[in-house]
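Structure provided below as structure tokens; questions to follow.
Only one protein chain is missing; all other protein chains are in place.
And now, chain A:
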Amino acid sequence: MITLEHLSKWYGSTQVLDDCSTQIEKGEVVVICGPSGSGKSTLIKCVNGLEPFQKGTISVDGISVGDPATNLPKLRSRIGMVFQSFELYPHMSVVGNICLAQLHVLKRSEDAARARALELLDRVGLRSHADRFPSTLSGGQQQRVAIARALALDPIAMLFDEPTSALDPEMINEVLDVMTELAKDGMTMVVVTHEMGFARRVADRVLFMDAGAIVEDAKTAAFFDKPVSERAARFLSKILHH
């Protein structure tokens, strides 16, 4: 469903992605981990064309992301994205947040959009918060709304960029639970995270990135059992013994 081939990217003269290739099947859950600055965010932003890249190809559901002829807004509307800092729209209610793209991208009717929003809020356990404003919600609740907002467009895949890194520890699980449910329902997911417990339980595969390159691309069990690269092993022992 998502294929990267020899993807490279530079900011000016600094290379931030170095010949990255991988393939993600429909229904697969892939966790990406690696040290800060290794290019994880940049990589997943390339997948939905939020960041341009200079070399290689990315295709999503058969559509080439880098092709200038591709209708990027349309492609993006089919890929959900969740950010570390939630990025809910502070001037809109929770329901307003979930309806915006439904109304203006998918051109759904007000009623249909609201119905879908409430259904999803139910699913993330926040139906009673529909008419509140984001600033009145806890971080965990905001992130669950952000997930509902992305799901409202009925995406074929979801990208998560450190969805729990900005959360207080006691709120991490409520977000991971929603994501685990989503994975069980068969959603194709790419998750940048350092939550190794989640990775172990939910991921089919783990990618380890370092200095812009995908250093390790292994089945979850194999990755945790015995990482091939020394850098991944060092990273794992550091993060697991914290």
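The working rule: contacts are C-beta pairs under 8 Å (C-beta built on N, C-alpha and C of every residue); 3 or more make two chains touch, one makes a residue touch a chain; residues count from 1.
One rule holds for everything that comes next: contacts and distances are computed from a predicted model.
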### Task
Name the absent chain as its UniProt record does, using one of the following: "Competence protein ComFA", "Glutamate/aspartate import permease protein GltK", "Cytochrome d ubiquinol oxidase subunit II" or "Cyclase/dehydrase".
"Glutamate/aspartate import permease protein GltK"
### Query
If the hidden chain were put back, which of A:Val65, A:Val124, A:Leu153 or A:Val191 would touch it?
A:Leu153
## Note on the structure
Only one of A:Val16, A:Ile58, A:Met81 or A:Leu126 touches the unshown chain, namely A:Met81
#### Entry: Residue, one of A:Met1, A:Val105 or A:Ala211, that touches the chain absent here
A:Val105
### Task
Against the chain that's been left off, what residues of chain A make contact? List them.
48, 50, 73-81, 83, 85, 87-91, 100-101, 104-106, 135, 146, 149-150, 153
